[in-house]
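For chain A:
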Amino acid sequence: MKKLTKQKAAWIYEKMNDIRNFEDEVHRIFTSGEIPGFVHLYAGEEAVATGVCAHLTDEDYITSTHRGHGHCIAKGCDLNGMMAEIYGKETGLCKGKGGSMHIADIDKGMLGANGMVGGGFPIAVGAGLRNQYLKTDSVVVCFFGDGAANEGGFHEGINMAAIWKLPVIFVCENNMFAESTPQSYSSASKTIAQRAAAYDIPGVKVDGMNLKEVYDAAGEAVERARKGEGPTLIECLTYRKYGHFEGDEQKYKAKEGPEKEHADTDCIELFRKEAIAGRLLTAKQADDIEEKSRQDVAAAIKFAEESPVPRPEALLEDVYVD
Partner candidate 1 sequence: MATAILMPKLGLTMTEGTVDAWYKQAGDSVEKGEVIATISSEKLTHDVEAPEAGVLQIVTAEEQEQVCKEPIGYVGAAGEEVASVAVPEEPVMSNEATAEAPIEVKAPVRQQGTRIFITPIARKIAAERGYDYTQIPGTGGNGRITRRDVESYVPVAEAAPVKAISNTGEGLTGMRKVIAKRMHASLHDTAQVTLHRKANISPLMKFREKMKKKLGDEGKASLGINVLLTRAVVLALKDHPEMNASYANGEHTKHEAIHIGMAVAVDAGLIVPVMRDATNQSLSQLADSLQNVATGARNNTLSSDLLSGSTFTISNLGHAGVEYFTPILNTPEIGILGVGALSTKLVFTKKGKVKEQQELPLSLTFDHQVVDGAPAGEFLQTICQYLENPYRLVF
Partner candidate 2 sequence: MTRKITFMQAINEALDQSMDRDNNVILLGEDIAGGATIDHLGNEGAWGGVFGVTKGLVEKHGRERVIDTPISEMGYMGAAVGAAATGLRPVPELMFNDFLGFCFDTLLAQGSKMRYMFGGKAKIPMTVRTCHGAGASAAAQHSGSYYGMLGSIPGIKVVVPSNPYDAKGLLNAAIEDDNIVIFSEDKTLYGIKDEVPEDYYTVEIGKAKVKREGSDLTIVTIGKMLYVANDVADALEKDGVSVEVIDLVTAAPWDQDTIVNSVKKTGRLIIIDEANPHNNTATDISSVVANKAFDYLDGPIKCVCAPNTPVPFATNLEQLYLPNKEKVLDVAAELIQDLKKS
């Protein structure tokens, strides 16, 4: 399994910061009313997207969720294009026609954030089938939440990937709540990971706040997949810094106790500390990355604000391939 190198650690720290800064800024701007529609922020869960995507190349695919900004950034999507998309501008990754919930960049292997909870399972299976059929060693990561685990597609998708031994890694981001409903209420199984037994595939649960744990589990799963040994189910216990969507009062969140302790863990701070301690990063490097990230996100906001809105005729374009 790939050891975490200095280079990879720097990449991860950069992406973690990009995600955090991006989401904090979107949160700030959304409150000011300049961003239309629904926005679901990824802040707090950075260790999962980056720890998994650190193992992927542009040849690998991911499917994402309605909380997809973090996956996009970790999969290499352009910050300017993402911000412009969230603003509904013509220069957005989807020409302003997708928005926050549908950011996609197929060239980067990003098969789209997905407004349908659980919508990614079969699509990831299809991409995995493609990889297997074309005899590539590319893999697919299917990110999904604890809520999506209770959709029928979870079963159909994992079962099909398992019987065909497809190169798909199912990564559950268990942030403890499906919208406002706790995972402990809506899932009969105590963990999502234990359901892997039903499909006779490996299932592991890791601390999603700990980058290293996520990175290691994903590394093992990706390696298995590339070797044709089939899918893995990884459950990452994480927590969202903000609500389900912007405007959520978050009354369901605990004010104290283990959940509060979990919530107060900042995966980025934790990784900085551990990386510096493990001599993967220097403090100076980390500071520089943080500063550059803030500048990059500021530049993305400027780019989005200055970009034109879509041409009216774009309304009718790209429904069909002509």
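Definition applied: contacts are C-beta pairs under 8 Å (C-beta built on N, C-alpha and C of every residue); 3 or more make two chains touch, one makes a residue touch a chain; residues count from 1.
Per the selection procedure, all candidates are chains of the complex that A comes from, given by their letters.
No experiment lies behind these values; they were computed from the predicted model shown.
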item	value
Result, touching chain for chain A in the complex among 1 or 2	2
Partner candidate 2, residues of chain A touching it in the complex	61, 63, 92-98, 102, 104-107, 111-112, 114-116, 119, 121-131, 133-134, 152-153, 156-157, 159-160, 163, 317-321
